[in-house]
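So, chain A:
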Amino acid sequence: MKKVGVYICHCGTNIGGTVDCHRIAEELGQEVGEVVICRDYKYMCSEPGQKLIRDDIRELGLDHVVEASCSPKMHEPTFRNACSAAGMNPYLFEMVNIREHCSWVTEDPEAATQKAKHLIRAAIARVVHQTPLKGSTKSVNPTAMVVGGGIAGITAALKIANAGYKVYLVEKEEIIGGKMAQFDKTFPTLDCSGCILTPKTSEVGRHPNIEILTKSELLEVKGFVGNFTARVLQKPRYVSIEKCTGCGDCQKVCPVEISSPFELGMTTRHPISRPFPQAIPNTYSIWRAGMPPCQAACPAGVNVQGYMTLTGAGKYGEALALVRERMPFASVCGRICARPCEDACKRGQVDAPSAICYTKRFLGDYEKEQGIDWNPPRKDPREEKVAVVGAGPGGLSAAYFLALEGYQVTVFEKLPVLGGMLAVGIPDYRLSKEVLDAEIRMVTDLGVTVKTGTAFGRDVTFESLEQDGYKAVFLATGLHVSRGLNVEGEDLEGVTGGIEFLRKWALDGDVTVGSSVVVIGGGNVAVDVARTAVRLGAKKVELVCLESREQMPAWEREILEAVEEGVVIHNSWGPKRFLESNGHVSAVELKRCTSVFDESGAFNPSYDEAEVLELPCDSVLVAIGQSSERLLLDQLGLEIAPGGRISVDPDTLATSRPGVFAGGDGVLGPATFVQAVAHGRQAARSIHSYIEYGGLRPIEAKEKPVPPEISEAERRRTPPISRHQMPMLEPEVRKNSFAPVELGFSEEMAQKEGQRCIECGICCQCGECVRACGPQAIDLSERERVRELEVGAIVVATGIDIFDASRYQEYGYGRYPDVITNLQFERLCNASGPTQGKVLRPSDGTVPQNVVFVQCVGSRDRAKGYEYCSKVCCMITAKQLSIFKHHNPNGQPYVFYIDNRAGGKGYEEFLRRAIEEEGAQYIRGRVAKIYQEGGRLVVRGENSLVGAPVEVEADLVVLATGLTPQKDYTSVSRALNLATDKYGFFMELHPKLGPVETALTGIYVAGAAQGPKDIPESVAQGGAAAGEVLTLFSVGQVEIEPTVARLEERLCTGCRTCVELCAYSAISFDDSRKTASINDALCQGCGTCAAACPVAAIRVQHFTPDEIYAQIEGILA
Partner candidate 1 sequence: MQYTVLEPLRWQDRPARISVEEADGRLNAYYQITVPWQVSRMCLGRPVEEIPRILPILSPAHHIVSAMTLDRLFQVEPPPLAVNMRQALISTQYFVHHMRKLYFLFCSQIDPFREYHIRGNDSGKPFVSSRVLDAMMHGVALAEEAATILGGRPEHPVSVVPGGVGRFLKPPHYERLAEIAEQSLKRAMEAARAFHERFVNGSEISTGILELHLEPVASLALSRDMSHILVTDEAGNEKAPIPPESVFETVGLHFEPWTYQPFAYFLEKDWKGPEEGMERFFVVGSLARLNTGRPYDHSLAETERQLLLSTLGSPPHFSLIAAFWSLVTELIDSAESMKEQFTQEKLTGPAIRSVPVTMGERGFASMESPEGFIAHRYEVNDQGLVQSIQVLDAASENNAVRCAIARAVIEASRSGTVERDRTKAMIEVSLLPF
Partner candidate 2 sequence: MPKRRVAIYSATGCSACDNSILGLHYQVGAFTGWAEIVFWPYLRGDSWQVLEDDRQIDVCFFCGSIATEEDRHAALRLRAAARVLVACGACAAFGGLPGLVNLIPADPTEMSTSSQDTWPPLPRAKSRVSGLPGIVPVDYFVPGCPPTQPLLWACFQALVSGGESQIRASFSAARLPEAISTAVAAGVLPPHGSTFAGEKAVCASCCRAKEEKKFSRLYRGHELDPDAGRCLLEQGLICQGLATREGCGGLCTAVGVPCRGCFGKAEAVYDAGAKMVSAISSTFDAAEAGQASEMAARFVDLAGTFYRYTLAEQCALLAGASEERNDAIHGS
């Protein structure tokens, strides 16, 4: 028989006042067989109480002890230690909560007594099943990570580092210092905040034991106390901390200015800058939000924001060079591009997208007009020869980039002209031969050899090229055959393929069309064909397509222009057959197309054969699609994907034959010009790595794009400016001529369009700074990376955010420039701030006379803000009005307050001084409304002491915004599994006794992340957290709780149910034994596996099923 001792605590009257402890003790002593001794006592947690337990264990030889008192969260360790001290294993002890769960919440004493008895009975039933457990120890990795570089984090980091341990200081922003760096002075001493902070930050900066990770965020933490692995996402600074000298040359050339978050929007900054001269790290960095949507949308990845910004700044050469990095044919592209960039442009969400394409066209044309060459320099010539097959946009751009790299490039082209579809598929009125030839000449001028009239497969083959010493081949053969319709009469005279028609016109200039032409097809080629037919003198041109007007794949502007030129469009019709007259086509019979795509979205038209339309005509041009030459494909001996496309690796464009790459339409199917160019560049890079490194190196890491939706901040900096319209030829004129329809932008128009860019990526990566930087410290190709840090302890000091005052709409924050937050006021006072330390109104820069401070904005307000008191605002306001008075002794501060809270050393005296010596008028009451009247602000509130409404005229209103949890607190709490309160402040282990510890051993919380705090408190907590960390490190090892899952191998069937369930990957499958296997060190004891194990082979120690079942039985007995 087990011997159980039961102890029931009165907790003064906390328990004893409701629960009849004595009666329970007597009854249980008699009723339960295992109970050897059952005592009740006033305060069991007191030393005499604990002694009772110790003595009984020794004298009565107790096996198990049950203690009924307060929550185990409070005193479980106390009693466990008492048991230990008497030589009993602490896991043979069980605690019952009869205070929080019983006496405090139950009104009826009898019911409370009964409930308490049941709870205790359950614990007795449970405790006899408990077995002695012993934890294991693990050594501690004496490296700390401090998350958050504010004053609390700085303090913790310095103290740990000074004790000789390595510290990683992880900071989200580009500098450390946190909110304190933004303050001007501190209360109640009016010390200069910067003067007391910067010595600390620079100490951190040069401390050999501290490694600062700026622009870094915690992603995930695994492991356990003493042995954590943290994954930290480090965003690029783009400026090397080692190389940067802080000279500031970069800042001077930066074309972008953006509202400064550090200055709370009261001034602007360049993306490359540093917030203030003493900032640590004391180097510049670049603020880049990510890849802008225009660039992300561009298949060729042209840096649109960069060249737009440069154009806006009038730096056309630099802008064009930037275009050429990825798009050699600026003029061509500017004329015929599909413009996915403009669809993505965020300005489109405000008014209309920037005219990106036309601006690019201007740049290309400008170069030619001015007779300058802004191509990048060609690298030293190399010996290797590369063959490019096909002189379309893909082939030519591959040749361009390969030639720049120094290769000996030969382009083989079957047609007699260069340019592929650009030359023979796009009519002159869209792209004139002169423009095209000029850009092609730019390629050939780089030393590219051209062999026209040379067909691949006929005149050259892979083998012959190999023999001729070509190291690599790029196939860009395109699609040059019109697809057929497969309807009756298709082979009649007068029915021609659209592509053949355009090609013949382009090459021979000798095509005739009838007077009445029907064009079949709804794509751009069809429209081009139709418009060409108009220009060739057709009287009537009708375009027939399956799609409805909205569904037509041709570009809207092309269709509009065609209609302007007299083309008639018949939508939703499909050809049924061609009618004949003397062997020549005489009419097209059409049937109604009811839908083009089937339910799965595949092209699968359905018709209503009953509805028929007959169009008389004498020519039909069929432009319903392109295909490649089957013959050519068959000869290649390459792997061919379905649909007659060459199959390639999408990243490298490598085909199944080594050294052979393919791209453009032949790979993609009918695609756009810009896609072909993208492929050309991609192929050039792949060929270069193939030849240079003998392998295919991974393509450059892509930058993450910014969100496609326009943000509030972006909207604020985007006043509507209307888009410039492209000057065009009149329809009547252009109808009869092949002269270009679009006339091009003027310099001024292009520059203005450049200025319309809203800088979605913040930094535009134009490269101006790179060119300006003497020490070559800037690398724009830096990408974010994830670092894995092995640490033994973590201090979370992520600080606070400021309440968003615009949530009080009636205060007009954001609408009235002279309503500012108190943090903005700090910046106004600060010598390195936007006004160089002069307190001036943001609206007109005048010195304010009446300044009204509004307290508790967002604090102590259940309706709109937070319920809690932000604790520091009363003192901040007292401080700020004092500073204001020092700046402007004649000024009059008013304060609308709820209560004045000045608990703290010297605080009350300071506040008193502000009231009595500075003459501030304190009005008790909430502000109802702030409005503008005749150029002055009027603050209307209530004087609750008088009980009357009051209105104060103000030049400046300062809102004492409350402190809130960081907006992204969840990312930290999830990474660490750290509990927060309902607001988002991190939960400490105990509100009184464990203020910096958390529920997770080895993770500590310091500063305002735990709740609103002033500087001294944050510093104290930082120190306290450091103390905890140092205690851990100096002990050097940690006890691992024995309450982990244990596997009974005898029972395990190896069904693998548990393996995938474990969130800590602590369970693996042992193939040799055919059972699961649990890693103690990783197991956290959550018990998910035990609950799921279908054969109950896993049990969590101290929470075994027999213990729980006994407890259930006892609780219901």
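How these were chosen: all candidates are chains of the complex that A comes from, given by their letters.
By definition in this document, a residue touches a chain if its C-beta (ideal position, glycine included) is under 8 Å from a C-beta of that chain, and two chains touch if they have at least 3 such contacts; residues count from 1.
On a predicted model such as this, the values are computed, not experimentally measured, just so you know.
Student: Once the contact definition is applied, which of 1 or 2 turns out to touch chain A in the complex?
Tutor: Of the listed options 1 or 2, chain A touches just 2.
Student: Could you pull out which chain A residues touch candidate 2 in their complex?
Tutor: Counting only chain A, the residues touching candidate 2 are 1048, 1050-1057, 1059-1061, 1074, 1088, 1091-1097, 1105, 1109.
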